[in-house]
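Heads up, one of the protein chains got dropped from this complex, but the rest are sitting where they should.
Now for subunit A:
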Amino acid sequence: MVKKLDITQGLPDPSKVMDEILAKYPTKIARKRQKSLVINEPGEGKEIQANVRTIPGIITQRGCTYAGCKGVILGPTRDVINLVHGPIGCSFYAWLTRRNQTRPAEGEDNFITYSFSTDIQDSNIVFGGEAKLKDAVREAFEIFKPKAIGIFSTCPVGLIGDDVHAVSREMKEELGINIFGFSCEGYRGVSQSAGHHIANNGIFKNVIGNNNKDRIGKFQINLLGEYNIGGDAFELERLFDEAGITLLSTFSGNSTIESMEYSHTADLNLIMCHRSINYIAEMMEEKYGIPWVKVSFIGAEGTTKALRKVAEYFDDAKLSAKVEEIIEREMKKVEVVRKAVKAKTEGKLAMMFVGGSRAHHYQDLFKEIGVTTVSAGYEFAHRDDYEGRDVIPSIKIDADTRNIEDLTVEKDIELYREDLAVKKEKLLKSGYEFSNYDGMMPEMKKNSLVIDDINHWETEKLIEYYKPDLFCAGIKEKYVVQKSGVPLKQLHSYDYGGPYAGYEGAINFYLEMERMLCTRIWKMVTTPWKTDPEIVGSFAINE
């Protein structure tokens, strides 16, 4: 066994391992990667390179724009037919694979279990696929009678110039239901992130604001960037429900297009995954005057903070009392498990490279059980996700980002909530924080290694250097890391467990960490005859 990294005097300076990593690369690549590997120094305003093109030939964690748009943002919404215009694979791979759970009421539509595709063939590439797309829309309407259809462009249809927006308009006219398109070809942008932006724009233009429903609750909120992996949203719905807070719409876990249509009647937007959905929050504030706050419901303390933040916003004594009652009751349950688990997990080391917010949020859960995150990074983040939103004005806009449409949003004269704007001004004066996200780096320890868009080679070297007790990433990394003798927790699919959000989620996660960090099987990887002097036979019974 290699001696474990000693962090009792703080995290060691990882310059040496960084140099070793870079030494393997061709010079130009080394120069580029160097800017994406940062030794953290909180408060020093260190800059990280993010949201730049993946280097060809590098084994990356990243996916494509289509995956971000269809798979992540629209995928979890149950009452819309997500029709993929392209070859069969694109729709096939996004079919139920993200573990978004949903709970339709009796008789409600749920299309999540279906995969819809135009399955374009070479003749469509030559002669165009719009006619086939129109037929597919008609057939989907005839068979399934959906309220809405979203159409997603894939690489080849973008190249041949099929216009999904024109087809959507025409079909909307013909069939009388909401039909809208997304130009989310896989080659756009540099990662899934571009797809998130495109999806945000599409939902904002085509869905939000379609239904000016009357108020249904005293305190109405939307939850943005929550995708209901492993039932996270159910746990949060439970908490809001008990507190008397009306969750109008979630974007987009356990969600419906119908609820998104009246989501603009909310009083407050909560953002969980900043990277995937901050665009909608910004646009809703500009158009409707709904303020947004960044929260995290990952971790018991985070959940408490978020609930209090919502209560403080609404400034209602009864609500605050109810929220405090929930916190007290839930924290009691959490503490019992946390203490028991922490005794076994304290001092362990974790690394995490996932998505565009989880690599940050899950550090809170680890902290609660005494696990230190020595290195972390995002798959498809931008600089603000690392350094905080203050740096947004200084982010250079490159050609790949410029290719993604930025909507010009104007105040809706009739629906703009002046009352909320006034409320926001008042709360700002009292020190309440709106429209802000500090990012991941300020919250990480000095000398922790922050890496954007980590690749396979860097992963291997880091494991060798840190010998972490746990690695968090996705399915493509899982068995690679585990073959090295390090358990990996998937933070995209939760390894088919969960929920991990809210209080119940925190308890689940603590117990899961106890299981993973204390399991016996890793100790059995080496054969006994390897360490207990190797037996070399000199006599054989058989020939």
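Some points to look at:
Going forward, a contact is a pair of C-beta atoms (placed from the backbone, for glycine too) under 8 Å apart; a residue touches a chain by one contact, two chains touch by 3 or more; residues count from 1.
Here is the rule we use: contacts and distances are computed from a predicted model.
According to UniProt, the chain absent from the figure is "Nitrogenase molybdenum-iron protein beta chain", selected among "Sugar ABC transporter permease", "Hydrogenase formation protein HypD", "Nitrogenase molybdenum-iron protein beta chain" or "Lactate utilization protein B". Checked against the hidden chain, the listed residues A:P14, A:G75, A:G150 or A:G186 yield one contact partner: A:G186. The chain omitted from view is touched by exactly one of A:R103, A:K446 or A:K483, namely A:K483. Summary of contacts with the chain left out: across A:L159, A:I216 or A:A321, the touching residue is A:L159.
The omitted chain makes contact with just one of the residues A:I392, A:I475 or A:C518: A:I475.
Touch with the chain omitted from the figure is made, among A:N40, A:T77, A:N100 or A:N124, by A:N124. Seen across the whole complex, the unshown chain contacts subunit A at 24-26, 29, 53-67, 83, 86-95, 97, 109-111, 113-122, 124-125, 132-136, 138-140, 142-144, 154-156, 158-160, 186-191, 399-400, 403, 456-457, 460, 474-476, 478-485, 525-526.
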